[in-house]
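Provided herewith is a single structure, encoded as structure tokens, for subsequent inquiry.
Only one protein chain is missing from this complex, and each of the others stays in its spot.
Labels for the chains are A, B, C and D, by order of writing; each one numbers its residues from 1.
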Amino acid sequence: MSDSNRAAGDMVPGDGRWWRIGRVAGAALLIVVLLALPLYLPGEWLKVGTWMMTGAVGALGLTLLTGQAGQLSLAHGFFLLVGAVSYAVLSGPAGDPTYIGFGLPPVVGLLGAVLISGLAGAAFAPVSGRLRGIYLGVASLALVFLGFWLGRALPAVAGSTSSGRLPQPFSIFGLSVDVSRQLSSLSVFGVPLGRDERTWYLYLLLTAIAYLLAQGAVSGRPGRAWRAVRDNETAATVLGVSVVRVKAGVFAISSAYAGLAGVMTAWWTGIMKPDESEVAGSYGVTVSIAFLAMIVVGGLGSLPGAVLGAALVFGLPVALPLLTQSASADIGSGTAFSPIVITNFAYGALIVLIILFEPSGMAGLGRRLLGPARART
Amino acid sequence: MQTFLQVLINGTGKGAIFALLALGFVIIFKATEVVNFAHGSLALAGGYVVAVLKPMVGWWSAAAAGITAAAVLALVIERLLLARARNASDTSLAILTIGVDVLVLTEVVRRLGTEASPFLGDPYDVKPLTLGDVTVGRSEVVALAVSVVLITAFFAAFRFSPWGVAMRAQSENREAAALMGIRSSRVTASAWAVGGALAGIAVLFLATQDFSGGGLSQATHGVALAAFPAAIIGGLTSPGGAVLGGFVVGLTEAMTAQYVDLDFAKVAVYLVMLLVLVVRPSGLFGRVVQARV
Amino acid sequence: MQTAQRALLTAAVAATLVLTGCSSKAVNNSSGGGSAVKTDVGVTDQTITLGVLTDASGVFKNLGLGITHGNEIWADEVNRAGGICGRKIALVQKDHGYAADKAIPLYGQVKDNVLGLAQLLGSPILAALKKQITDDKMVSVPASWASTNLDTPSVLMVGATYDVEMLNGFSFMQEQGFVHDGDRVGHIYVDSEYGKNGLAGSKAYGAAHNLTVVEAKVTATDTDMTAAITSLKSQGVKAIALTTTPKQTASALTQAKAQGIDVPFIGNNPTFDPVLLSTPAKDSFDKFYFVNGVVPFSADLPAAKDLAAKYAAKYTDTPNVGVDFGYASGLVWQSVLTTACNDKDLTRQGVLNAVAKTKVDTKELAGELDFSKPGQPSSRKSYIAQADATVPGGMKYVKQLFESPEAASYRTPFQH
Amino acid sequence: MSGQTTGRTPGRRDVRPLRVSEVTVRFGGLVAVNRVSFTVEPGSIHALIGPNGAGKSTCFNAISGVCRISSGRITLGDVDLGRTPPHRIAALGVGRAFQNLALSPTSTVFDNVMLGRHALTGGGFLGHGLRAPWLRRAARRHADRVAEICDFLGVARYLHTPAGVLPYGDQKRVDIARALAVEPTLLMLDEPAAGMNASETAEMAALIQDVRDELGVSVLFVEHDMGLVMGIADRVTVLDFGRLIADDVPSVVQRAPEVIAAYLGVDDGQGQPAVKTRAGGGFPGTGGGNGDPATSPRPGRDGRAEPDSREAMG
Partner (left out) sequence: MLSVRQVSVRYGRSVRALQDVTFEVPDGQIVAVLGSNGAGKSTLLRAISGTLRLHRGALTGGQVVHDGTRIDRMDPAAIVRRGVVQVPEGRQIFTRMTVEENLRAGGLVTPAKRRAAARDRVFALFPQLAERAKQSGAVLSGGEQQMLAIGRALMCEPRVLLLDEPSLGLAPQLVSRIAGIITEINDGGTAVVLVEQNATMALRVAHRAVALEVGELRLSGTADELARSDDVQRLYLGGHAESEAEAAAAAEHRPRRPRLRVWSG
């Protein structure tokens, strides 16, 4: 991260009263829209939304690590896997002959998975602390390969490559996420809250918690320590920051975020199953790179940027096929510009264009657009 | 013993190709500090040109055209995109190359369609040489010879030619080089072109029955990913390290597959890399950057 | 600031409540139409809509396009003949590019519009959707023949499973005198439900005949089998089974030849693709046998030739076994729908009921299929064929459809 | 630990002497600091001077724990700094400003200065993420103090400006504010007047004195501007090639022959004065800047290697 000093996202509190009011009003409007959406959107679009939120949680973690603390990581996919597997094991039914499970309640499983992922991140700290920049990036890639191998070597834990294991659906106080719309006894304004709607609210809650925690930390003491370590390790040390601890800590936090995103991935895909190749799949190299793309496209270090980046990088590829594949169209031939081909083009081009025209990502764009409003009093 | 020799030869042959890929990767990194995630795509695009032209103009001309195409594509990426994204950080530029990679990969795979994956190694593919009990894929022998020649040529040029001096000067200190009248844009562009050409050469071996077992396809792109650990093991700033790293990766993969576990081979490569990095955080021959107060 | 924030938040929640009052998603139960036949999802008086979730752009696009085109040829044929139950067949096709994250929303998009899935391609996708298709009673034809997927009635598996194929394959090898009881044999398999199911067959056969199975696990995206062959060679295997991708097959055969290991190979159905015969591997197929439940595209059999002619008339993509399979799965659907129609129940439950009593003869394409035994494959018969570039169509049948005693007595994972 | 941290408790300011005794620092085969000893008395202003490469910065780095000492002892009161992890040294009351502005350019001045209070504040990711009320209360108190310190240094109006866009002099002040934010009992300043002109330098001198007078802390500083050094230092330690060559009150140091020789080297006789000079005696000095007082002296009137009188100090 040789250029991280130009990273976006350091908090610049605005002074303007209207700016503040506008911000609160904007946040309120956003909350209204997000709460109301499940009542209007069809299931597949809710799926797109929950997938974006899954990406957002992971991206928030990575932007803390890479954007705020300046440590490049391509291991996010691995920690997603750790989180997903931990959840599947902790909350999996005990006594299953094929798969190891502890039969813990989903909430405990969720917290446990986040914790275990964080510890896994902390365990990597002796290595991550020694390395910098792209070396750390590629070194962390080793974890993805290790995870790919471990996942398949331990089928009783990670689910067999053959059919995988089912992650326990989330439920709390007898209220389960996994209820079909037809059987749902819970409804709002005549709209029954089925699996997709409930998942949306659960994911919204998790994303909000992840966001607010990150926001509090970034604007407080931990955030200052991260940026200090990013910008000048020696100066940070002299001012009382334990660089080793801060680096290990932020790696652990980022991994915990990834772990949560991993649990969300397992719920979302409905299966816990190791990937078929190290490149493609839910926990592989491509996913790790996608997370990096999210935070760069969003603006390194910026929390709203990470969310927007996730919406783009995770959202676009799943949303475009829904939009472009009309009910009557045939698949066409092998060299056709199929919807997936078009999706990939759009995705690639967007990344190129954003970096070409707004190197500090969507956060930079936001600052440029909102800058004048912020300055006014 | 016979098995060991066979494994050694398998690993060395692969290592030669990884060395070519990693060398190109390192040249690009040295000149521009950009981690080129589109390296696999450069190889793929060059290979596609070979595949298309081969039936029309024959293998030799097609190969030349393919290598040129890969070089030109690299040049275009640098001139058209990277050189214009002036204010972007190195990380952002790396992500930009991911965008390019997605574009090129998607288009080449689309064009390849459902036909049989084209194989590019006509003059040498599937014509094994037998030395006693050991068989050697001719592709591997040719690859090794080509790599040795190219790598030697590269090092000679790097050491003695004005281009090499300019390149080394710029990679060490961009500003000082500019102040010596070295045209940064030319050095950068030529580095990308050379990196691209090396990828274009590597693909002639990547898409063979002997080497990767498959023709030109999406999987070719995946194999090119091995250039990453190879370049890192050697140290991103060291061309010599890249070559060594290539062979380390090739041999580690082959040895692990035979003596530890077939499936563990790829992980082993990364674990070796991790081990190297823990001992030497900038790779075997990489430059250590010291932060100062 | 704090109070303003709270006030706005309260207002926001209130606004949400008001806004949601007029949601369009409130439930409205649709009735099943006026005709005598009971229907629910995906069936109108004019059409029966089936979904196709395939890969037309990713790593399995060759297979995906082949199956889809086979599905289309069948649907066209049915529609030209007046349809089923007085209704035309409509296919809703979705390309997921072999990515589960894309397939999941696409399934959500089609699930309320289709009766069942004429095609569900991709093992990671089937794995991710299996619970949903079971819950939704969505009868689906997977493009995968792993007996581990027979745990749900919604999976309509057309043809013999990989384990059964391997049992038939080894039985053939022994019959030919290539392997003997007590030998060491190698098995290169992809670490996926495909590979593991094939390996289960080898192991079952090995257990019965005291064969030691040396395993070589590879990943789906590997193409270079050099190391696997070197390893198997050094362990002295007498034969090698393959449950691999076509590219891996080609590499394994070429390497075996190059490294001078002169043993016979037996491969599952998906190990072979006719396009391999136009690659440098074409001269390495002489000791390769492959065992299949569905005939290859270029088979020298009347039904297959007929289909090939229809394909050639309409499509430009290089054909493969997927076409025959896609067509055969159409025939199975046809039989199921006809049964359901006769029962006057074209609801999803009705279709599920119909599946359980379906027995269908796909002629040479996949033989006779019996879906009435839950948890068991619809067939335990296979062909043995050899690739041969010198024969027109590149295919030579060594043994016609047969069921080995080992296959017949084999207990699949969910067999009751 | 408690013994050291009591100095941080409210109301009690335990300003202790810093003792550097027989300290040697080696980098590979190179001896950067060679058996150097000096003491910074509580409440004194102590200057550390010497030509470039004399080992001043290494000395600073050794005191603040950034580089390990090979032998010798550095103590603050009775705490051995050499055995204290570097990040704990700030908590012991050592605040340091840097020579080349180690500010986070994209962070606000507030954030930069607040970083100095890292050891004084608490709470980790969860505490701050959850916005724990006690942490928020503490944060407000610390924020007030930061504002106070910035006000003292005259950079309060930039509190919410990214530090990187400030003029050089103000960045320098922010850096010092950050060192003060540590609430040090020993304030270390590395070339505080570097790059400043004479009036700014005078202001800096006043600032340093005010800090000492108002907070009662010790100040140890490295400086090239001899006017500043001789003007405000209670004691001056002079290093040359890693060795200590003088350690005394300014009036003695500026007359010490070794010091004068060290600053001037041996004349090669080529230099011709191109500038008429003003009269003045004593010590070589350069106006503002971190360049060494590298000048071409003429032989002194009394034959001694006397500094070029052009660089006379007032």
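Throughout what follows, contacts are C-beta pairs under 8 Å (C-beta built on N, C-alpha and C of every residue); 3 or more make two chains touch, one makes a residue touch a chain.
The shown structure was predicted, so the numbers you read here are calculated from the model rather than taken from an experiment.
The shown chains contacted by the absent chain are B, D, with contact judged over the whole complex. The omitted chain makes contact with just one of the residues B:Leu5, B:Val76 or B:Ala178: B:Ala178. Considering the whole complex, the residue from D:Arg73, D:Arg145 or D:His160 that touches the absent chain is D:Arg145. One chain of the complex is left out; on chain B, the residues touching it are 86-87, 162, 165-166, 168-169, 172-185. Seen from chain D, the chain kept out of the figure touches residues 9-11, 13, 51-53, 145, 148-149, 151-152, 154, 164-165, 167-169, 180, 183, 194-199, 202-203, 206-207, 210-211, 214-216, 226-227, 263-268, 270-276, 278, 280, 285-292, 294-297, 308, 310-314.
Criterion: only the chains that are shown with their structure count from here on.
Ranked by the number of C-beta pairs in contact, the top chain pair here is A-C. Distance between Cα centroids is largest for the pairing of chain C with D. With centres set at the average Cα position, the gap from chain A to chain D is 45 Å.
Chain centres here are Cα averages; for chain A and chain B they lie 32 Å apart.
Residues of chain D found to touch two or more other chains are 66, 98, 102. Touching of two or more other chains is recorded for residues 110, 113-115, 222, 263, 293 of chain B. Of all the residues in chain A, the ones that touch chain B in their complex are 1-4, 6-7, 66, 72, 127, 130-132, 134-135, 137-139, 141-142, 145-146, 148-149, 152-153, 232-235, 238, 277-279, 285, 289, 292-293, 296-297, 300, 333-338, 341, 344-345, 347-352, 355-356, 359, 361.
Those residues of chain D that touch chain A in the complex are listed here as 64-66, 85-91, 96, 98, 102-108, 111, 114-116, 118-119, 121-126, 128-131, 135, 139, 160, 162, 164, 178, 182.
Note for the complex: chain C touches chain A at residues 1, 4-5, 8-9, 11-13, 15-16, 19-27, 52, 54, 56-59, 61-62, 64-65, 68, 72, 90, 92-102, 104-109, 112-113, 123-124, 127-132, 135, 146, 148-149, 190-193, 196-197, 217, 219-221, 315-318.
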